[in-house]
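Could you have a look at this structure, given as structure tokens, before my questions?
Missing here: one protein chain of the complex. Every other protein chain is in place.
In this document, chain identifiers A and B correspond to the written order of the chains, with residue numbering beginning at 1 in each.
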Amino acid sequence: MQVRHEQLEVRSHGKGLYEITDDVQSKIDKNPVGNGTVTVFVQHTSCSIVIMENADPTARRDLEEFFDRLVPEDTDYFTHDAEGSDDMPSHIRMVLTRTSETVPIVDGRMQLGTWQGIFLFEHRRSPHRRKVVITMMGE
Amino acid sequence: MQVRHEQLEVRSHGKGLYEITDDVQSKIDKNPVGNGTVTVFVQHTSCSIVIMENADPTARRDLEEFFDRLVPEDTDYFTHDAEGSDDMPSHIRMVLTRTSETVPIVDGRMQLGTWQGIFLFEHRRSPHRRKVVITMMGE
Partner (left out) sequence: MQVRHEQLEVRSHGKGLYEITDDVQSKIDKNPVGNGTVTVFVQHTSCSIVIMENADPTARRDLEEFFDRLVPEDTDYFTHDAEGSDDMPSHIRMVLTRTSETVPIVDGRMQLGTWQGIFLFEHRRSPHRRKVVITMMGE
């Protein structure tokens, strides 16, 4: 059994879903963990890691629209707005989704279903460099 | 330390919660991992894995009603509807919940609380066969 950590930087340019499936698989390919799990963890509280349908871009646009309406930027009772109107909504969207995903690895491959992709879900409007820690455990 | 993977197929027949706690424990019973964690991962983007109250069926019905109202099938701005009106809502409900749960194992038993059960949360109306990967790691 072994444990290996890798770093990944994701550059975002506005709200939305950024697929990182291939980046995560590349980190697994470099390491001797053929059988176990990978945990993809983002070190921020204004973006998320989610598994989502990765075939049809309209699914991602509808998802983004849903979250824009569920947590509107112009919500009048928000008081945490030091970084602008997308500050508090970004924290809420993160809590409603996930900070990490854990995926099984078999024979060196993530066991994602046919339509599953791993995404960084950016909740801020301005460009950001997001730090992701990829932890592989197994044998 | 060891890692073991098992497959589980769950047959759903419409929206709702399907308890799989005993199925997961059965897989643990078959494997030599007495102390560690189990990760229950579903390989689809239109259903979820969640831990939920498993004693009172009214709690599950209220939960399903809440999600039907939070993400209505007749939402007018949804454009991703190739598979019908429950297509896009199913992806959003999955993102709002979870694709996997990880539970500690001590002395061969999942450390669930008294009222906790593991459920496949089906978001589609038609029958489906859902593939679940159960990964046990430990000693």
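Everything below uses one rule, namely that a contact is a pair of C-beta atoms (placed from the backbone, for glycine too) under 8 Å apart; a residue touches a chain by one contact, two chains touch by 3 or more.
Bear in mind the structure is a predicted one, so any value in this text is a computation, not a measurement.
*Asks:* Which residue from B:Lys27, B:His44, B:His80 or B:Arg98 sits in contact with the chain not drawn here?
*Replies:* In the full complex, the listed residue that touches the missing chain is B:Arg98.
*Asks:* Among A:Ser12, A:Asn35, A:Asn54 or A:Thr102, which residue is in touch with the absent chain?
*Replies:* For the chain that is not drawn, the touching residue is A:Thr102.
*Asks:* With the missing chain put back, which residues of subunit B would touch it? List them for me.
*Replies:* Counting over the whole complex, subunit B touches the hidden chain at residues 1, 35-37, 50-53, 56, 58-59, 61-63, 65-66, 70, 96-98, 101-104, 106, 111-116, 137-139.
*Asks:* In the complete complex, which positions of subunit A touch the hidden chain?
*Replies:* Interface residues of subunit A facing the absent chain: 1-3, 5, 39, 41-46, 70-71, 75, 77-80, 82, 88, 91-92, 94-96, 98-100, 102, 131, 133, 135, 137.
Definition applied: only the chains that are shown with their structure count from here on.
*Asks:* Measure off the straight-line distance from the CA centroid of subunit A to the CA centroid of subunit B, and report it in whole Å.
*Replies:* 20
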